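In this view, the complex is presented without one of its protein chains, the others remaining in place.
In order of appearance the chains are A, B and C, and numbering begins at 1 in each one.
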Amino acid sequence: MAQQEDNASDQQADRSLTMSRAMVEAIAHEMRANDEVFYMGEDVADYGGIFDSTQGLLEEFGRDRIMDVPISETAYLGAAVGAAQEGMRPIAELMFVDFFGVAMDQIYNQMAKNTYMSGGSVNVPMVLTAAVGGTYNDAAQHSQTLYGTFAHLPGMKVVVPSTAYDAKGLMHNAIRDDDPVVYMFHKRLMGIGWLPAPDGPKTGVPEDDYTIPFGSADVKREGADVTIVTLGLHVHRALEAAADLADDIDVEVVDLRTLVPLDTETILDSVAKTGHLVVVDEDYRSYGVTGEIIASVAEAALDDLEAVERVALPDVPIPYARPMEDEVIPGTDDITEAVRTARGDE
Amino acid sequence: MAQQEDNASDQQADRSLTMSRAMVEAIAHEMRANDEVFYMGEDVADYGGIFDSTQGLLEEFGRDRIMDVPISETAYLGAAVGAAQEGMRPIAELMFVDFFGVAMDQIYNQMAKNTYMSGGSVNVPMVLTAAVGGTYNDAAQHSQTLYGTFAHLPGMKVVVPSTAYDAKGLMHNAIRDDDPVVYMFHKRLMGIGWLPAPDGPKTGVPEDDYTIPFGSADVKREGADVTIVTLGLHVHRALEAAADLADDIDVEVVDLRTLVPLDTETILDSVAKTGHLVVVDEDYRSYGVTGEIIASVAEAALDDLEAVERVALPDVPIPYARPMEDEVIPGTDDITEAVRTARGDE
Amino acid sequence: MVAVNELQEMYENMVTARQYEERLQEEYLEGKQPAFDISAGPIPGELHLAAGHEAAGAGVCQHLRDDDTVTAPHRPHHVAIAKGVDLKRMTAEIFGRESGLSGGKGGHMHLFDPNVKFACSGIIAEGCPPAVGAGLAAKQRNTDSVAVAFLGEGAIDQGAFLESLNLASVQDLPVVFVVEDNDWAISMPKERVTDVENGAQRADGFGLHGARVDADDAVAVYDAARDAVGRARDGNGPSLLEVQVHRRMGHFMGDPEAYRPDEDKDAAQQRDSIERLEADLRANGVDDETIDDLRSRAHDRVEEAIEWAKDQPEPDPDDAYEDVFVNPPSGVTDSEPSTADTGGDD
Partner (left out) sequence: MVAVNELQEMYENMVTARQYEERLQEEYLEGKQPAFDISAGPIPGELHLAAGHEAAGAGVCQHLRDDDTVTAPHRPHHVAIAKGVDLKRMTAEIFGRESGLSGGKGGHMHLFDPNVKFACSGIIAEGCPPAVGAGLAAKQRNTDSVAVAFLGEGAIDQGAFLESLNLASVQDLPVVFVVEDNDWAISMPKERVTDVENGAQRADGFGLHGARVDADDAVAVYDAARDAVGRARDGNGPSLLEVQVHRRMGHFMGDPEAYRPDEDKDAAQQRDSIERLEADLRANGVDDETIDDLRSRAHDRVEEAIEWAKDQPEPDPDDAYEDVFVNPPSGVTDSEPSTADTGGDD
């Protein structure tokens, strides 16, 4: 029944869904198929998830499987670890990824390490979901993506969908995976009532279940001159920049989709073709995703590289006021400019 | 009275100290000079710090200023934040950096951001000390360095001394700095009774106070052929590798000393000279320090680069048994090999 | 007994807070209708209004001096007003203006006014440890200042709060924890997240003084807080005070409150602590004219603050690069704008 994806861009479907609907559809499917799957988090039951991540699920599955929990992230994320070690398949939501600091030990020292520390005799088949991202002026403690923070620490697979199609396929894969998966959905892409999404993330989504394997980046646009490597919200900003530049520069846009595992091959293939690498993300600039991508290419194919640029959040906490938030979160113009710089025309 | 360092390698002193003695000397000096400085942590009073970070201080300063606290890292690191915001200058110890996960919110969302979120009207003049590093088979939850994790998140200065001389000067600077400073000392370098240190970190240390400014990397060995950029314990392994290679390859060893701010200039100058860059650290390989250093050079001086290599902990939790721990923590041989690879002779 | 002038002060604070939030609500909704878009309008981002909580802020802060420290959570306005935070600059901050308390960097969840020692954090319960730290500073310096941490009843399940109770208790610090029990944590009613009806019962497990005010009544809060703050000021240690309040609105603006029974909403409207205090004033012989005066003074202050704030200039986009540190690293500044990565969208 389940199909493995051939090529995301070939997929067509009659209906388009928002990213949140696609994600919820995958969760509902897995919950119907497997009694051991359940969802726990703050405001996931009656509220349906602050970011619509569980919309409608309480009605079908009831409170035992769509479970509100106290504001005790260490206790309930750790409870998910414990339940997963018993063979259940919990999905546990950290409402904003920014809150990781109150529960990071359970995440990185238990969830991510118990498999290894037990020599593989124990495994932790859970999904940790978390909302990421800014662009709506929620300031320094509610706007981060923290991609690099999670991807740096071993033992967790890290998934960041950018479209409804990807969100569903990656969620199916995440729930079926026997390892801990951190599934980071960008608030701006979800299609939440109170936070309008751009058009890009709403895509055709097959009704059947399908999985997108981890470690397979997706070339969201082909191009010959410059490679943009990006993920999440910035896939859409990169596509916009590519469209703006189309008359002058032929830009390829690579959507990583997962940070761990990282699909270095797709990146290297693209850079081998274009020679120009621009890495774009919404996380802090230093010691993070942009550095890793550039270094991976420099290590493996230094000779292919004619120019590198990175576009990321400068190393500042995210400011509240609109002019400053706009300044620090990379915009389409910033990407356009970086592509031009990479091509040597300033 | 205090002197600014001219050039670390020129400094001579009659006495050599272990790194822990040098660090404690700086703390004691600052505590004598300023009543507002105090030290809090687990087992810092009667025990003198599990890693000798407060040895002898209780006797001089008493329990109110050398303060044992409950095993409640969130509460006491947060209390340090609160006391610092009142204008005191707390030094708070996280016994092992590996425990950051139980208190990371106070560290990265409060300590590191309150200055910015207040528009600079509040500041947080505290030092967070933490022991880092492996090499003694303490396994996955007690052996990490987590350099990249801290350096990635804005608002903290991140300091990693490799010698007694640096440890003292950097500690003076850390306590006097008006911003939060994370001071990470490597257990293997401290000269603790139960964990023998190599010879390198024990250096001459002037009796007077002196400061080493943040953001100034130190060329610990000059060389013309290959640049090794490293920090902490691996400064000594890199120096060993350089000595081993001396007949064939002339290696320069750059000790970063601080990750935030990062002294890109010194790195670029060195690479401009050598063309070959090997980055070595004890943190996880991906999305961390090695990626950042390589990317910074690729961005600023791609044409200078003839080869890059990185030597870091592969993306696995740190295993317990000796053969496996030895395998994953970069050794002198790994560095030698990487230098040879960078030079094209395998 | 409460002196009449104190009743009047509390009343004025409470009316100011209520009127202030009514005006904020109007301003907030501008540009967000008919379709709600949290990122649009003159006040973007989340907005948590405290209508129905006023008695807690006014009753407690009535006992505080400028040199006493207060930390507030995500719902801070009524406490800020009662503590004497500069209303104009606070308003400018909420509007994201240059002359805001934080120059527009913080927004409504991150109000800092060092003149009256007021600070917020948007992370549940994470204001508690810094309040403990302020208490510690007072004890270390031998002053009679106290520190008060406000939190919601949903926050009493969080480690940061619980650890703080213990640390304050064992060190006998001048700290008061004030739990504002509005029965709800977003969509989760108290009984779904804890088995304890009276949150002050948490104190029992740590050996500190606990008390609860069962009615949403400023005078009762005043009385209980006199005791708690008095103990702290007199060196008799910390207290935990839970206060019944009511949430008259959604959790944040835009919350549809579909989860909340109508009777509960109605009940919150009916138990109005402001009307109650007005009755108390009258019972104490305060006449209509005086009450009208107090109300119109509040009204004028609010209007003045809002008009002033709206007249203030927006921050410059490049201000975003300031204030990460108060001692910015000289020479090396990672957070400086570079052409490519931060060219700005505007």
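List of remarks:
Rule of thumb we're sticking to: a residue touches a chain if its C-beta (ideal position, glycine included) is under 8 Å from a C-beta of that chain, and two chains touch if they have at least 3 such contacts.
Note that this is a predicted model, so its numbers are computed, not measured.
Shown chains touched by the undisplayed chain in the intact complex: A, B, C.
Touching the chain that is not shown, out of B:Asp138, B:Asp166 or B:Asp255: B:Asp138 (per the contact rule at the top).
Across B:Phe38, B:Phe61, B:Phe99 or B:Tyr116, the residue that sits in touch with the chain not pictured is B:Phe99. Contact with the undisplayed chain is limited, among B:Asp178, B:Asp250, B:Asp304 or B:Glu327, to B:Glu327. Within the whole complex, the absent chain has one touching residue among A:Ser20, A:Ser53 or A:Gln110, and that is A:Gln110. By the touch criterion stated above, the residues of subunit A touching the omitted chain are 38, 64, 69-70, 72, 74-88, 90, 102, 105-106, 109-110, 114-123, 154-155, 157, 177-179, 213-215, 260-265.
Although one chain is not shown, part of subunit B still touches it, namely residues 42-43, 45-47, 50, 68-72, 74-75, 98-99, 101-102, 135-142, 193-196, 285-286, 309-312, 314-317, 319-334, 337-338, 341, 346. Counting over the whole complex, subunit C has residues 157-160, 162-163, 166-167, 169-170, 192-196, 201-208 touching the chain that is not drawn.
Here is the rule we use: only the chains that are shown with their structure count from here on.
Taking the mean of C-alpha positions as each chain's centre, the chain lying farthest from the centre of subunit B is C. Our note on geometry: subunit A versus subunit B, Cα centroid distance of 32 Å, whole angstroms.
Subunit B and subunit C, compared by their mean Cα positions, are separated by 39 Å. Contact with two or more other chains is made by residues 74, 98-99, 101-102, 139-141, 286, 309-310, 315-317, 319 of subunit A.
Residues of subunit C in contact with two or more other chains: 100, 102, 104-106, 110, 121, 123, 126, 159-160, 324, 334-335.
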